[in-house]
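A protein chain is absent from this complex, but the other protein chains hold their places.
This part shows subunit A:
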Amino acid sequence: MDTTPSHAAITFREVSKTWPQRGGAVAALDRVSLDVQAGGITGVIGRSGAGKSTLLRLVNGLERASAGRVEVLGRDVTTARGRELRSLRRDVGMIFQHFNLLANRTVRGNVALPLEIAGVARPEIDRRVARLIDLVGLGALADRYPAQLSGGQKQRVGIARALATEPKVLLSDEATSALDPETTQAVLALLRDINRELGLTILLITHEMAVVRDICHHVAVMEAGRIVETGETYDIFANPQDPVTRSFLSGVTGTVLPGFIARRIVPGGDGPAILRITFAGDSATHPVLSRLGAELGIDASILGGSIEEIDGRPFGNLTVQVPADALPRAQEYLHAHDLRTEVLGHVG
C-alpha cells in the first residue's frame, strides 16, 4: 500500500457510520473516502453535525465504522480490538477542544500519564516529560495544576501529552475553538512547528476556515456526512467548486461583498459591472489594474479586496466596478494574464 509516491498515513475507504435511532438510523458518515498524506497537515472543515468529529474518532477507534475501512499507518483500525487497538492508539496522539486534562495532576503529571499507561520506566518518563514540557514552552509551569493555567497553556499541555508516546499521527479535535484569536495563532504555530520538525502527520477538524488557511496543506470540506470537496488548500481557496466551500471561504478571504455594494446590484441590471478578480501565485503581485487603465483605457474603481498568504503562497482578490461596455475587453485582458474573474452582477 506504500507504493504510491506520496503515501497516505490514514486512508478512509467508503466509510459509513450510522447511529441507531427510533424510526430508522441516522447517518453520520455516508461512504466517505479520503487519503491523509503522511507528513502533512490535513484539515477537515464542516459545520457542526457535518460528521467531521465522527470521522476523526474513527482514526483511533473511539468510534467504529458501520461499513467501510479505515487504515492508519498501514494497520486496519476497523478490525483492531483489545491489545492491538491499544498499541495502535499509542501511535496516534489526540488533542481536544476542551483539553481534557486531569485536574488533580500537575502539568508534569498530565504529560506523564500516557507514558505510565504505556508502562514506560520512571526515569525514562521523567526524562521525556521534561523534554516535552520544554518543547511546548511550559518549562516554568511544570508543577502547576491545569486550573492555574490559561486556555492556551492548557492546550500546550494537551499537545505535550499527545506527543509523549512519540506518535506518528496527531488528531486535533477543534483544538483552537475554545481559544481567543491570539492564543489560536500561537497554538497553530506550535502545531506547524511540530509538523515540520517531527514530520508528524496531523489531521485536524475545525469549523474555521482561518485555521485551514493558516496551517493546512490539504483540506476536505464536509457537509451532511459527505466530503463535498477536497484538494490542496491553495487550490481550494483559489478555485472553490462547491457552494459549501464558498460559504466557508467567504468569511476569511474578503469575498463577502460590503452591504452598500450588494444592495446596488440589481438582477438584470445593465449599468456598470461588478467584477471579482482572483489573484493567485505570482499574478498576485502584478499591477494589472493600472495596466487596465493605461493600456486599454478602462477605468476600474476598486470596491474592496484583500491579499493574504495561504500555505506560503500569496493569494488575493479584488472587487472592482467597470463600465458595462468595457467588461468583455477587461475580462479578456485579465484572463490573458492568468487571472480568474467572476461577474457578480450589474448596478441597476
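In this text, a contact is a pair of C-beta atoms (placed from the backbone, for glycine too) under 8 Å apart; a residue touches a chain by one contact, two chains touch by 3 or more; residues count from 1.
Here is the rule we go by: contacts and distances are computed from a predicted model.
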Of the options "Helix-turn-helix transcriptional regulator", "D-methionine transport system permease protein", "Diguanylate cyclase" or "Beta-methylgalactoside transporter inner membrane component", which is the UniProt protein name for the chain that has been left out of view? "D-methionine transport system permease protein"
Pick from A:Leu102, A:Ala262 or A:Ala294: which residue touches the chain that isn't shown? A:Leu102
Which residue of A:Ser33, A:Gln148, A:Gln241 or A:Ser290 touches the chain not shown here: A:Gln148
In the whole complex, of A:Ala9, A:Leu34, A:Val72 or A:Val92, the residue touching the missing chain would be A:Val92
Spell out, residue by residue, where the missing chain touches subunit A. 60, 62, 85-90, 92-94, 96, 98, 100, 102-105, 113-114, 116-118, 145-148, 165, 171
